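Below is one structure. I have some questions about it.
Of the protein chains in this complex, one is absent; all others appear in place.
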Amino acid sequence: MWAACKVKVHDFLATTSITLRRCLRLGATMAKSKFEYVRDFEADDTCLAHCWVVVRLDGRNFHRFAEKHNFAKPNDSRALHLMTKCAQTVMEELEDIVIAYGQSDEYSFVFKRKTNWFKRRASKFMTHVASQFASSYVFYWRNYFEDQPLLYPPGFDGRVVVYPSNQTLKDYLSWRQADCHINNLYNTVFWALIQQSGLTPVEAQGRLQVDEVMTKEIKLPTEMEGKKMSVTRTRTKPVPFHCDIIGDAFWKEHPEILDEDS
Amino acid sequence: MWAACKVKVHDFLATTSITLRRCLRLGATMAKSKFEYVRDFEADDTCLAHCWVVVRLDGRNFHRFAEKHNFAKPNDSRALHLMTKCAQTVMEELEDIVIAYGQSDEYSFVFKRKTNWFKRRASKFMTHVASQFASSYVFYWRNYFEDQPLLYPPGFDGRVVVYPSNQTLKDYLSWRQADCHINNLYNTVFWALIQQSGLTPVEAQGRLQVDEVMTKEIKLPTEMEGKKMSVTRTRTKPVPFHCDIIGDAFWKEHPEILDEDS
Amino acid sequence: MWAACKVKVHDFLATTSITLRRCLRLGATMAKSKFEYVRDFEADDTCLAHCWVVVRLDGRNFHRFAEKHNFAKPNDSRALHLMTKCAQTVMEELEDIVIAYGQSDEYSFVFKRKTNWFKRRASKFMTHVASQFASSYVFYWRNYFEDQPLLYPPGFDGRVVVYPSNQTLKDYLSWRQADCHINNLYNTVFWALIQQSGLTPVEAQGRLQVDEVMTKEIKLPTEMEGKKMSVTRTRTKPVPFHCDIIGDAFWKEHPEILDEDS
Partner (left out) sequence: MWAACKVKVHDFLATTSITLRRCLRLGATMAKSKFEYVRDFEADDTCLAHCWVVVRLDGRNFHRFAEKHNFAKPNDSRALHLMTKCAQTVMEELEDIVIAYGQSDEYSFVFKRKTNWFKRRASKFMTHVASQFASSYVFYWRNYFEDQPLLYPPGFDGRVVVYPSNQTLKDYLSWRQADCHINNLYNTVFWALIQQSGLTPVEAQGRLQVDEVMTKEIKLPTEMEGKKMSVTRTRTKPVPFHCDIIGDAFWKEHPEILDEDS
């Protein structure tokens, strides 16, 4: 019946009788219900209850992206501020994110332990974050890169990780921050060797391997720490932070982040 | 050791000795390895081997988005073409997508059965698609909406569904297309009643419930079919299609899509 | 090659040359490696790290099983002691179970938070428990049911549930014990009405619904509490307990059970 009706869809409204229209509606509905069994193939991906849900994003091929868009080395402050702006937008648009932490081309978002946003479905968490972040990146690009046009739309990959306790969550964030420190130390010296000492990239790499940099030659921008990491958190409005989150001090100053009743 | 070293990071490069730098590097590395156990909390989300992997995206709050951006009713051809442009970009940027099908504010992407892209991890599939689609939406907006500025960056949610056979995959696509037909029939008449017959939305809704539309009054744009759905597929370069995929004809014309060796 | 070789397997050892044997070995090995791709279909089912892992077993069709084996009503102490013996055996044979709790035809086993037994694979936990419990049930049957032969081998179903905190684990056990209380109150009165007051099962059920039992007529066996529930725990050797685990007292007396370092 569906097949018979379908060919007439094209011009049905000007010519059709009520009977034909009913047939059409019925045909489409019948066809749809015949196929609806395919819904059963969708798997349940609920995150374990009472656990912190973390979504981490990473820029796709951002090494190439940074080159094409002339990012300053080792850290482009425009790019870092744009990342933070996107994280803020994600936190404003989506529900129940209590803290976000980022560096370079990655950002982690922590949903509160007892969130029931979209019934805690992992796919909802990660795709909402990834798509909102990516669209914001393009949308706000010109606010940070006035003289550098965006050449193509960037991609990000994401994942969900679930942490069962405050300690494991804090250790996750410390892991990301320690990783940031290491990368930053390396990159800062690597680019200083190139920019200030005139080495080629290959030479700089070799120098770092033998671990004998003549550090006196190198001047480090004093704002390195500030650019290196950024933490944003919510309470009415997300605000960027630039501080250490590995020690206990941060968590003692902001007990509301881990507060189970928040 | 890490804590002791950390405070010095700020100005270490101008003043530091090699010894201190080694200490720093070691401290960060030790701190990082202490926290790296948190990696074990990441779950494996590999898609079952030899199955079709489908990612479906849906616009987030697109009812509101369409209102704010003055989309034409029932179908805004600029919006539909922008969606298809984004789908094409996704297919060009990501690997192993063999067909995409979309309507309104949703789009489905089918990865080939034996793809091993990112080891078939579901999170990789869905976040890459969602973020690339979202960034492309903003990036290409002005190409389709010349007189209508984009007011805010839109979000999309996504999910992965796995289909074990050609039949179940075809039925999935037929389900989406049948759903499109039903929505379209309804919306087309609904808006015709408002725009051509002068009914209010409430009146139009009532009229559709009693199913007695005076269809002679209504003129349907002849391009409805074309706007209503779009199929794109790849072979070197993705190309948009506008055709029926419920019947067998489409699949017989394009055997390469389901070809296991493709 | 494999097919050619295979027909000769039957009598190969008395007659075969080394060459043929090598061919055989090679054929089988080649055949095996050709099929080994099927291993990739096995899904990872690792339990989230740092969480309590609970396996709960339920007797399959134990209503019928109890009837066929003339279990005393409402509680058959032989059956309860056999269940506890099986739980003890499970705790002795398998690693890292810190407490078990059972009632009627169900038993829950709690693996310690940081167990790495079989890499925390859920399927290993539940099938080892289910099979060891079931084989023990038959093996020890005659020790508890001297005059009642076992008529057929019983089945049990099992599941794994993961709890991220001490509180949720305690609440799980309290849930099972509260469930036990409710069932027991009901069953005790139900069978007292039948056995002591001479009602039929249908009449007893009706009486319980209107909630007006003449309780003076009924004598409750004083050992009801003791039979009703049983808790076993390990430290060198599992020992049965019969006590309340809903309140805090039990956990204060046995801090080692929840001790993370145990």
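As written, the chains take the letters A, B and C, and residue 1 is the first residue of each chain.
Note that contacts are C-beta pairs under 8 Å (C-beta built on N, C-alpha and C of every residue); 3 or more make two chains touch, one makes a residue touch a chain.
In this text, all values refer to a predicted model and were calculated from it rather than measured experimentally.
Colleague: Could you tell me which of C:A87, C:A100 or C:A192 touches the chain that is not displayed?
Modeller: Checking the options C:A87, C:A100 or C:A192, the one contacting the hidden chain is C:A192.
Colleague: One chain isn't shown here. Among C:A49, C:A134 or C:I257, which residue touches it?
Modeller: Considering the complete complex, C:A134 is the one touching the chain left out.
Colleague: Extract the touching residues of subunit C with respect to the undisplayed chain.
Modeller: Residues in contact with the chain left out: 2-3, 6, 9-18, 21-22, 24-25, 28-29, 31-32, 35-39, 41-43, 45, 57, 60, 89, 93-94, 118, 122-124, 126-128, 130-140, 150, 152-164, 168, 171-172, 174-175, 178-179, 181-182, 185, 188-189, 192, 211-213, 215-216, 218-220, 222, 224-225, 244, 246-247.
Colleague: Considering the entire assembly, which residues of subunit B contact the chain that has been omitted?
Modeller: Within subunit B, the residues that touch the unshown chain are 48-51, 162, 164-165, 168.
Colleague: Residues on subunit A that touch the omitted chain in the whole complex?
Modeller: 37, 40-41, 43-44, 46, 48-50
We adopt the following convention: only the chains that are shown with their structure count from here on.
Colleague: Can you tell me which chain lies farthest from subunit B, using the average of the Cα atoms as each chain's centre?
Modeller: If we average the C-alpha coordinates per chain, C ends up farthest from subunit B.
Colleague: Taking shared residue numbers divided by all residue numbers at the interface, is the value for subunit B and subunit C over half (same) or under half (different)?
Modeller: Both copies touch with mostly the same residues.
Colleague: Hey, how far is the Cα centre of subunit B from the one of subunit C, in Å?
Modeller: Centres of subunit B and subunit C (C-alpha means) sit 45 Å apart.
Colleague: Please work out the Cα centroid separation of subunit A and subunit B, and write it as a whole number of Å.
Modeller: Computed value for the inter-centroid distance: 17 Å.
Colleague: Counting only residues that touch at least two other chains, what does the list for subunit C look like?
Modeller: Subunit C, residues with two or more chain partners: 48-50.
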